[in-house]
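Just one protein chain is left out here, and the rest sit where they should.
Right, chain A next:
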Amino acid sequence: MAFLDLSQLNKSFGPNHVVKDFDLSIAQGEFVSLLGPSGCGKTTVLRMVAGFETPSSGAIRIDGQDMTHLRPNQRNIGMVFQAYALFPNLTVAQNVAFGLKVAGVARAETQTRVDEMLALIGLPDLGGRYPYQLSGGQQQRVALARALAVRPKVLLLDEPLSALDAKIRASLRREIRAIQQRLGITTIFVTHDQEEALSMSDRVVVMNGGRADQIGTPFEIYNTPATRFVAGFVGTLNTFQAVVTDPATGTVTLGDTPIALHRPVDAAAGTTVTLAMRPETATLGIGEPGDVVLRARISDVQFLGAIIRVTADLGGDSLTLDTFNRASTPPPDVGAPVTISMPPAGLVVLVA
């Protein structure tokens, strides 16, 4: 049974229906990211779990207990905010001890727990400092320690890395994930950054227009996107219009070139479908036997260091592919004819 269960959650603000029939089951100790663009409803879902918003309909259950109408301070949920939200009048240690004091934990135990938490976040000597004396990254780590000190059932992270610079963001990302795994705490992480979601999560929920478009592991989300939105939002993508010729064997026609996908296509013969392909799926030249082979002409070459991004013209459609830079092979010339090959499994048919 799921540890955290959101069923049929809906939320409207006046005429705006921002979360629609949202279902999600999270196992104990799982790290799930809600990924989506601004206004997709991800933060509203998180705020409903925290108790800051009341669902218009639906239920929230944690460890079998119905939390839907409990106040935020009755839920035992830890939350980390984008803006850190440390209490400016309290020292780091007092901030971390805040929840324990509220819970009436004995002074000696509070002190032990605060020391433990500060050691966990790697700031054991900064207990006496005030928030304004810390950097953004340090403040966010203290906010994490404060949320974890009360041993919450669930940890909610609301874009905790957005306000930090890129370098700190990458290191704190690893740190948060390591702490989460060490404590085994069930976590929901809200972000609009696909790299964060893919690198940190056990599962990712891609949200669009208040709904969960796809729920899956980062591998599934990236490699087999369920909808056109997911395919477009997560990673870079090439899309082509193709016509289904034989749905049973999975044969489609791209321009004049027949392509055998070797798997059934869920569309009638003669319908137009979208084929999607990641830039790293295709290779220049003849690939493996059984690969789909296309003839094209190079229209642009971008040298990005480790990767060379090549754009090719397929006689109307444009295709971008990434190849690793090798000192022995110079990049192709613009205007040169090329053969591009890709495994059929790398071509995803998007019906929705």
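Convention: a residue touches a chain if its C-beta (ideal position, glycine included) is under 8 Å from a C-beta of that chain, and two chains touch if they have at least 3 such contacts; residues count from 1.
The definition used in the following text is that contacts and distances are computed from a predicted model.
Per the UniProt record, the absent chain's protein name among "Septum site-determining protein MinD", "Putative spermidine/putrescine transport system permease protein", "NADH-quinone oxidoreductase subunit N" or "Acyl carrier protein" is "Putative spermidine/putrescine transport system permease protein". Within the complete assembly, A:150 is the residue of A:32, A:60, A:117 or A:150 that touches the hidden chain. In the complete complex, the hidden chain is touched by one of A:39, A:88, A:122 or A:290, namely A:88. Summary of contacts with the chain left out: across A:24, A:40, A:79 or A:198, the touching residue is A:79. Residue-level contact of chain A with the missing chain is found at 50-52, 71-79, 81, 83, 85-89, 98-99, 102-103, 130, 132, 143, 146-147, 150, 156.
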